[in-house]
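Only one protein chain is missing; all other protein chains are in place.
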C-alpha cells in the first residue's frame, strides 16, 4: 500500500476543519497557548517505511501518551509482579476519579488512568534514576534526543492538586512505596515529554513488531506476549472514558494525551501518530480521532 | 493450519482439570443441576471448515451469549438510532449494577450488560413477534432448528427480581417504551436459548466473514462495518467485569454466558465456541477461558 | 402561650408569598392539578388545645407523611426485630436512590426513604389486612374517618416504575418477603391518604405525649422510648435530603410529603401540621418550611 498519498489525503480533508470545534487544554499556560489550528500525522511500517503530513515535525507535549512508555519500562523490569498494584480493567469513569480507588482500596483499575500511571511511576523509582532512564529509553526508541519541557513539568506540579490527592490517597492504602513528592516529580516530568508525530510513530514502533526495537539492531524492547498485552490495554483503556467508542468506531489500539496527540497501532503492520490540539469532551483530540477514522476507512486496516 | 488436532490437544489438556475449580450458576434449578465436569469446543473457519472436540454436541443454556445475537438483529433493523438508548463503553462495574444506570439517567453503558440487553429487547418489540423472529434468526444462522428451553425461561422470570428492577428503573427514566412484562419475557426467553458449541460456532460465523451469512447463500447478516463494531463491543464489553483481563490475556472478541459458554472471534479467519459450566468469580467459564488461552497460545491467532 | 394569634400572624405573613416560588409535584395528574396558592397550619398541644389558620381544613394527599404512621404501626407490632431489615441513618442521597441499596445489600438506610417505607409496608403485610388496619389506625388517631384517595393510589401505581424498581431490587436481596405487587399496593395506598392539617396535627399528637393516644382514653399508641426514637428519626431523616438543613434552621422533628404537607413535633408540648403545595428543590414544601421557621422564631420552641 502507498501510505504517503493516504496521509496527504487525510491532511487535505482535516485542514479545512481546523479551528472549528473542540477546546485546547487550558489547565496550564504552556498548554493553553498552543494554537488550536494545527494538525500532524506520521506513520512507520514494521519494515521501516515512513510517511508524514501536515505539522508532523512540530513538537508538542505528549502528556498521557507517556503512560504507554512508562508502562512498557515497568513491565519489562518487573514482569507479572507489576499487576499486584495495578488492574487491567477499563475504568468506566472519568480518568481521574477517586471513587473507584476508594472502592478498590487504592489499586488503580488500569495503568492508563492517572492513578495507575502514578503507581507505575512509583514502581519505576525502585531502580536507578527514573527520569534519566525514561529520557534514555525515549531517545533510543525515537532515534534522536528527547527532552522534558521543564516549564510544563513545573506548571503541572504547581497546579496538580488532584494528582497530589490521588497519590496521597493511594499512599494511605499502602499502595505507593516512595514519598509522594518524587513520585509526582517523575509523573509530571513524563507528562512533559516533548515530541513530534514522526518521533512518536517511530518510538511506538515496537508495538507493531512483536516487541522488537523499532529501529532494529538494539535488543528487543519487550516480549511478543507483552506487546500484545500492551496493545490490548491501549484498546480497552487507552482513550480515557471513550475507549469503548474508539474501539467501536476506529478499532485500533490507541493512547491519547491532553496535548492533542494520539498514538495508534496496527499490529504486525505499522504505528501511527496524529496530533491536533483541540480536544473533544472526553479529552481526546477531536481531529486526531477523525484522522484515525479516515485512515481506517481508507486502508481497511483494523484489528476487527 | 490443521485445527482438529489443536482442538483435540486442548480437550486433552482441559479434561483433567474438570471439576476442580469454579462454581456452576445456581440461581435457578435448571442451571444448578448441570454437571460441572463437562467441556466442549467447536470452531468454524470463514471457508466453512469445522472442527470440534469434547462435549461439543451437548446443548446448554446460552444465557448472555444471546445478547450478541439480539444486538445484531437490532443493529440491522435500526442502524445508528439504536445508540440513542444504549452506550458503547465498558461498565467498570459488576454486570447488573444499578449505580451507573442512575448516574446516566437510565441509559445502559453497553448492550452486553443486563440493562443494555433489556433495552435492546425493548427495541426488538417494536416490530413483529420478537421471540419468533429471534428463533428464526438463530435457526437460519445455525442451519438447524433452535428452540427456547421453556423451563429455564420460566425460572428466570420467577426469580429475576433484579432484572425487573433494572427494567422498571429504565422505564422510570423513559428509556423503555413497551410494558416491562413483555420486554422481560423476551429477555428471559433469549437467555433460555438452548444450543451446543457446534451450533454456536456456526451461528456466530458472520462475525469472521465481514457480516456474510455463515452458511453462505442467504443475504448478509449485517454490513462489514457493523461486524467490526460488534467485534469491538465483544472485546471491550463481552465478558462482564473481566473484559480488560480477557483482552489482555486472550486478545480475541468474546461473549460469555453464565451457562458456561463463550463465543470468540478471530476476524477474517474463524469463530470458536467453548463450553464448561463451572464459572470463575467474574461469572465467566473458568475452563472456557483457559481453553481460549490455549487456543491462542497454540495458534498464535489474536487481534493484537 | 396564646397559639391562635401566632398561627394567625404566620398565616398573614405567608399569604403574600403564595404562588411566588416553588413547584407543585407534577408526576401524577391528581397532584399536578392542586392549586399552588394554598396554605394551612394547625396545631394541638399535649393538653388538647387546638389552633389553626388558613386552609387548615382543606384535605390533601399526605404522601410521605404516611411513612411516619406506618413506621409507628410496625414498631409497635414488631419491636426491635423491625430494625433487622431497615437502618436508622440519614441517607446522604436523594430520597429514592438505588445506589445505597446496592452498597448495603438491599437494606434501606432508614424508614423514611421510599425503599425503607416499602420495606415497612412489607412487614405490615405479615398480619391482617394492612390497608384496612392503616385506615382504622389513622381514623382513631384523627378522631374522624380517614380514607384513601383511590385516584391518587391508582395513578401512583400506574407511574411508579422507580418504586417497582426499588421493591424488586430489595426482593433480589431477599429483603422483601411478600410479592412486590401487594407490597406496592399497600405503599401506593398509604401515600394516597387524604387528610387536612387539623387531622394531621391531631393524629401525630402521640409524638408530643410520650406515646399516649392523642385524643386520650384509648390505649397508648407506643411507648415513651419508641416515641423518642420516632422523633429522632424524623429529625435526622424526615425531610429527604434536607434533614440536616431543617434541623439546623428549624430544629424540630419533621416529616414532609410531596403533597406539600409537613408534620412537626415539639416534644412534651405540641404537634404542628403545615401545608402548601409548592415544593422547593429538595421536595419539601417551600412555604411549609418557612412557616415552621416563623413558628420557631415567634415561640422560641425548638429541641436545641
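Letters A, B and C mark the chains in the order given here, with residues in each chain numbered from 1 onward.
Just so we're on the same page, a contact is a pair of C-beta atoms (placed from the backbone, for glycine too) under 8 Å apart; a residue touches a chain by one contact, two chains touch by 3 or more.
All values derive from a computational prediction rather than experimental measurement.
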item: Visible chains that the absent chain touches, using the contact criterion stated earlier; value: A, C
item: Hidden partner chain, touching residue among C:11, C:199 or C:231; value: C:231
item: Chain not shown: contacting residue from A:1, A:57, A:81 or A:99; value: A:99
item: Which residue of C:40, C:253 or C:277 touches the chain not shown here; value: C:253
item: Residues of chain A (touch criterion as defined above) contacting the omitted chain; value: 97-99, 101-102, 161-162, 164-169, 171-172, 180
item: Chain not shown, touching residues in chain C; value: 87-93, 100, 109-110, 227-229, 231-233, 235-237, 241-245, 247-249, 251, 253, 267, 302-304
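Going forward, only the chains that are shown with their structure count from here on.
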item: Most central chain, Cα average position; value: B
item: Per Cα centroids, the chain farthest from chain C; value: A
item: Chain centre separation in whole Å, for chain B relative to chain A (CA means); value: 32
item: Gap in Å, rounded to a whole number, between the CA centres of chain C and chain B; value: 47
item: Residue numbers of chain B (touch at least two other chains); value: none
